[in-house]
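Excerpt of the complex: some chains, original placement.
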Amino acid sequence: MKKVEYYSMLLLLLMLIGWELIAGPMSELVLPAPAAVFIELWNGLSSGYFLPHILRTITEIVLGLSIGCTMGFILGVLMGEIDFLRKLLFPYVIASQAVPKLALAPLFILWFGFGMTSKVVITALICFFPLLENTLTAIQYTDPNKKDLFYILGATRLQTLIHLKIPAGLPAILAGFRVSVVLAVVGAVVGEFIGGSEGLGALIIASQGMMDTPLMFAVLILLTLMGMLLYLGVNLIEGLFLKTYMKGRNK
Amino acid sequence: AKDKDAAGSKQIEEVKVASWSQPITEQTNLLAGEEKSFYKENGIKVNFIPGAGGGDAIKNILTGAADIAFTDPGSLYFALDKGEKLRVIYNIYPQNVFNVVSLTEKNITKPEDLKGKKIGVYSHSSGTRQNLLLLLHQAGLSEKDVTIVETGLLNFAPLMQGQVDATAATDTGLETGKQKGLSDVNVIEVKDYLNIPSDVFVVTEKTYQEKKDLLISFLKGYQQSAQWMIDNPQEAASLAVKLAIDGKDVNSNLKIIDLRNSSSLSSDPKDKTLGALDPEVLQKGADIYQGLGLIENKLDMPQAVIQDLIPKK
Amino acid sequence: MGFLTLDHIYYSYPGQGSTVKDVTWQIEEGEFHCLLGKSGCGKTTLLKLAAGLLKPDKGKVYWQEVEVSKPSSQVGYVFQSPTLLEWKTVFDNILLPISLKRKPNSRELDYGETLLELMGIISQKDKYPTELSGGQQSRVAIARSLIQRPSMLFLDEPFAAVDAITREELQDDLLKLCQLQKTTVIFITHDITEAVYLSDHVAIMSGGQIVHDYKVNLPQERGFKMRYDTYFNELCLKIRQSFSGVSS
């Protein structure tokens, strides 16, 4: 434990030194030195300048994630259970992913307005796929012996799902959730690229417009921290709430 | 054959030009280095580096990925404000091409009418926004008097759908919009209120000092190419089909090229030299940017402007 | 017609020859049938067919004169491998058949504990399956199959992983329980003594067919001494011989 933290610090230090070395001869407009970025970060945080943007982006992430993951999970379950649905819907699922959301900005604005809704929708769209795919796969690879057991117990499809397929697939489903959670951060930011005046994505655009690169990097660091917290959050949930589900499985 | 001789006799040098955009129709003269001889004759070869915004162009010269930036004055001001040592060497479009478009029924004919209105811009980092602010400033209004929303590149769609009262655009954008069925509009042209250039060539101090000859050759070539495009819009329009990523249709290309040709000409009747720079106007622009709070420092534009590289007829 | 009837059943796994061939078998209510046979002869397959877990290629399975299409909850089944849910405790595993449908009531909870006690694993109640020994796991599976007091029990080598002493205790417990509840049982085992001790009928399977079906004429009430009874031992020997006879 201690050792990891020690090396972690060391690596961070090395990265910072590397960054400093690369940034040194470079214009601040392209790659600001770490010091400049951290000053910007500190100023922005202590003055409260970042706060509304952070809150806005977090709200979008939380909403988008809830909607996206609920949808992804439900669709994943349905498509995993019903072959017909999987074959029917998969082209549309792929379409929703392969199409760059940035390109559809005008449609999103038209349908969901300039406000938060369009960003939430984009976040949801981006983060629903990894969960869907992992749920779908997890549901399909259930131990056939256990399926026999549930069959003989006269379990309905729903009961088999809830008491067998989902808990048995939980590790894979949670892996999908971890991917989703990190993508949600990108999703919200991309959504804010399109037409936002608040949020960290909007701040990136604004900082680019003013060529305030230290500000932009400060925002990027904030985003990374958010992503890390969310990821750790999922691990925490996995560790705490699902302890019983995880018990009796290795690691 | 003559071209080939000229090229063969001299050493061909590469000039990397970082643009604010992809290779687009309005820049056909810059892209036509293979097909036409403007650059070859001056012993250079243009390497076009695409970008997404004027800021990219400047960053690309700052990193050394390019020699010359094809960028807007706004980006130049921001970079100078951050302490970068940059030189403006050529006035690509002396005319301000930005405008504010609204449906006739809204009755918006002058900047004052924009008060309280919802106005679309491409994005918060775009020239449409900066020029809208300039225009508002000229009318004594500020950002707080209007609602600015981002609409993306398809900015006329929300205008037609009634989601915004007006939208900030460029002349070419408006032309394209009209081709797509936009009609009955009022247009407020920013140049009628503040005619700062739309685009200039910018280099770093270092490049200016070390590659002066190369820059002179390039500017010669570019000036010739601009003149060629003014003289042969039809030829340019057909070349654009191949050279420009958006040059699908010759007729629209022609319209765009006509617009760019007219914005390439200075409105000053005394100076008909293509590329002539007016430090005064640039200074005025910088001062307004400062007044708007977009930049912090007072810039000394005459010091940044280099006029003696521009080829004289 | 019997309680459970297999009528000229055929079954083959995809891409393989017939595993079960033309089996006709009739089981009356309350009877205890044992199924013996060499490893790989098709016992498990036949049991799954009888329980409705596999669909016969040809022939029909009737359960109380109705053709079996889906399993009823009146059936208990112990698979050859314990098949427990690793994320549930032993007690929750045992209650699974009930908790699938609703919250178990206190009578059912009590019965669960009783069964755990009978199986000798009450002290493992709150452990997880991976924390149990092999024999303990099989006993959890047996308790689970009994929790709903099924009228029909399918047991696939339930005692294979259990030691001799515990096994005899479990045999007696199972018999008592089944007689009490008039449970009809099909029981697969490799232990001839066990088969004779437990059942009313011993069927011998070979090459996918039932080749012998012995009636066991012993008093309902079994007991330890019965194992030393002459009839008992002669029957065991007879079965053993018929068994060897069909060995391939």
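Per-chain residue numbering starts at 1, and chain names A, B and C are given in the order in which the chains are listed.
One rule holds in what follows: a contact is a pair of C-beta atoms (placed from the backbone, for glycine too) under 8 Å apart; a residue touches a chain by one contact, two chains touch by 3 or more.
Quantities reported herein were computed from a predicted structural model and do not represent experimental measurements.
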item	value
Composition of the entire complex, counting every copy that the file contains	A x2, B x1, C x2
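Keep in mind that, in the parts below, only the chains that are shown with their structure count from here on.
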item	value
Greatest separation from subunit A - chain, by CA centre	C
Central chain of the complex, centres being mean CA coordinates	A
Where subunit A and subunit C are represented by their mean Cα positions, the distance between them in whole Å	50
Cα-centroid distance, subunit B relative to subunit C, in whole angstrom	86
Chain centre separation in whole Å, for subunit B relative to subunit A (CA means)	38
Residue list for subunit A, restricted to those that touch at least two other chains	none
In subunit C, residues with contacts to at least two other chains	none
List of subunit B residues in touch with subunit A within their complex	53, 55, 58-59, 62-63, 75, 78-79, 82-84, 123-126, 129-130, 148-152, 154, 157-158, 161, 163, 294
Complex interface listing, subunit C residues touching subunit A	48, 51-53, 70-73, 75, 77, 79, 81, 83, 85-87, 96-97, 100-101, 128-131
List of subunit A residues in touch with subunit C within their complex	145-146, 148-155, 159, 163-164, 167-168, 170, 244-249
